[in-house]
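Encoded as structure tokens, here's the structure I'll be asking about.
Complex shown without one protein chain; remaining protein chains in place.
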Amino acid sequence: MARMHPWKRPAGWWLRNPRYLLFQAREVGGVLSALYGLVLLYELRQYHRGEDAFAWFQGILTTPPVLILTLVVFAFVLVHAVTWFMLIGKAQPVALTKKPIPWERAFAGNLVLWAVVSAAVLYIVFGGL
Amino acid sequence: MAGGSAEWGPGREAVRAGAERLQEEREAVLEPIVWGLFSLGGFITAFLLPVTIFFLSLAVPFGLWPADRIAYGAFAARFADPLVRLFFLVLIGGSLFHGMHRLRHILLDAGLKRADPLLIALCYGLAVLGSLAALYYTFGFEFVRLPFL
Partner (left out) sequence: MAGKQVVFRVKRYRPEGGGEPTWQEYTIPYTDDMVVLDGLNYIKDQVDPTLTFRWSCRMGICGSCGARVNGAPVLTCGLFIKDVRGRTVVVEPMSNFPIIKDLVVEFDDFMDKLQSVKPFLVREAEKPVAEGEYLQTPEEVDAYKQQSMCINCMLCYSACPVYGASDHFIGPAASALAYRYIRDSRDEGAEDRLHVLSRKTGIWECTFVGECSVVCPKDVDPAGAIQNLKVLASMRQMRRLLLPKSARR
């Protein structure tokens, strides 16, 4: 009795090429960004509770295990940011120019904008160096 | 012959219903909205989060910045500025909507397709609640005190 062989996606599909791996890292980066958002939220809560509560929370953030976790989160957030700048170069739904900008140039432009915005945040939000 | 019996073609998960049925299915109402928020959150997260993590959580412990810059007093001075408070609101809201959308899709892709209604409630629910809490901590607390927050 003849039959087709069905397809089932293998569990390790994302290990098959570097772009799939980068995709998964980017997705995880998005989730970890939300995690840090929650940390920020908690930090604001502690701030409202006063100096001792705030200092206690900051103390926890500087313990070695939490610091290592922060570095991991930071690494993934960087992957997420860089891949985001690549993606908005590759998909240009808003036509700023007549012909689509080559994605490498859009990517470079985004990196420059990122540096500028980061400097602005440093000075406006954190009070400068 | 191909596409005749399920015996011959066991590999198809979707019922092979043809083009007509594909036309009849309802449009998604939630997806465009959450995708829009996800995209906005993506821009916010990509541009604003790295520098925030670095200066708030990494620069001081690694000795690259003086500790008094993020101590309570300095923070309070910065937090008085409504622009700074708006920054935190936008950053928390944006990262939550962005990340929760990604989490939902990671879980859907991992196979939890049937649990989608629950995933929608949990993921976007958390994003909404977190954003509301952020609104309280940045601006709302001046108007009302909520003892549970």
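Note that the chains take the letters A and B in the order they are written out, and that residue 1 is the start of every chain.
We take it that a residue touches a chain if its C-beta (ideal position, glycine included) is under 8 Å from a C-beta of that chain, and two chains touch if they have at least 3 such contacts.
The structure displayed is predicted, hence computed values, not measured ones.
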item	value
Candidate in contact with the missing chain, chosen from A:Leu38, A:Val66 or A:Leu87	A:Leu87
Absent chain, residues of chain A that touch it	1-7, 9, 13-14, 16-17, 19-20, 23, 27, 87, 90-94, 98-99
Interface residues of chain B (partner: the chain not displayed)	2-3, 9-14, 16-19, 22-23, 25-29, 31-33, 35-36, 105, 109, 111, 113
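Here is the rule we go by: only the chains that are shown with their structure count from here on.
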item	value
Distance between the centres, which are taken as Cα means, of chain B and chain A, whole angstrom	12
Interfacial residue positions of chain B with respect to chain A in the complex	7-12, 42-43, 45-58, 60-61, 65, 69-72, 74-79, 83-84, 87-88, 91-96, 98-103, 105-106, 127, 130, 133-134, 137-138, 141, 149
Of all residues in chain A, those that touch chain B in their complex	1-7, 27-28, 30-38, 40-41, 43-45, 47-48, 51, 54-55, 58, 61-62, 67, 70-71, 73-74, 77-78, 80-81, 84-85, 113-114, 117-118, 121-122, 124-127, 129
